[in-house]
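Here the complex is missing a single protein chain, while all its other protein chains stay put.
Entry: chain A
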Amino acid sequence: MTGSDRDTVLNGIRAALKRGPLPDPTRAELDRRMADHAAHVVPAIARGTHAELVRRFLETAEAAAATVATVPPGSEGAAVERFLRQHNLPTRVAVAADPRLDGLEDRGVLTVERRGTPTGDDLVGVAHALAGIAETGTLMMASGPHSPSTLNMLPDTHIVVVRQTDVVGGLEDAWARLRAHAPEGPPRTVHLITGPSRTGDIEQTIQLGAHGPRRLHIVMVEDTADGAAV
């Protein structure tokens, strides 16, 4: 059944376009186009010096209703704790098993409930971003052994650590990062996250905190003096 539907659809397309199957040279050309990854129109907001891009990332993220804090390397845990106390939120957190977040456990100011996949009851989740996209203040989160995707969605409060060196200009730069991170093809889930969840479905009144997180807090980790991330 499915086999015949497949033929019906593909042959239908060819008949409608008044041609048969594409000749091999054309197919090879199309495959080359796919492999080239050529960019089209890249807006000016996706370009600039790295310092400009970092500044723009923080501005655009705030414009999308995220909150941001820039901290020196090693003080991620303190930054997370400060944010939670300021907002009178519980300091029990579910943290991704990413080794770059190990420091959150060490300091003893936070109660790390679990490392890894959250349950429906975890109120605060801490994750690490693969990149920050300056163009729109977007975080790129890639699923993997140390980064469960449900951590981006289930907890009420979503805290994301992103390194300054991982801030890129536009979507195209983010794809380059993703391809370098996973050369065999994208991980199962890649989330581009811009602000907390929201809905305008009741009388077009925007409400933050729909089914996903009600708050998104970004902890930006500064580069070390020699320009490299810790």
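To be clear about the criterion, contacts are C-beta pairs under 8 Å (C-beta built on N, C-alpha and C of every residue); 3 or more make two chains touch, one makes a residue touch a chain; residues count from 1.
Just so we're on the same page, contacts and distances are computed from a predicted model.
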{"item": "Record-based protein name (UniProt) of the chain missing from this complex, from \"Iron-sulfur cluster-binding protein\", \"Electron transfer flavoprotein beta subunit\", \"Chemotaxis protein CheA\" or \"2Fe-2S ferredoxin-type domain-containing protein\"", "value": "\"Iron-sulfur cluster-binding protein\""}
{"item": "Listed residues A:Gly77, A:Gly125 or A:Pro213, member touching the removed chain", "value": "A:Pro213"}
{"item": "Per the touch definition above, residue among A:Glu52, A:Asp106 or A:Asp201 touching the missing chain", "value": "A:Asp201"}
{"item": "Touch residues of chain A, complete complex, unshown partner", "value": "1-2, 5-6, 8-10, 12-18, 21-22, 26-27, 30-31, 33-34, 37-41, 43-45, 60, 63-64, 97, 116-117, 120, 135-138, 143-145, 148-150, 152-154, 170-172, 175, 178, 185-205, 207, 209-213"}
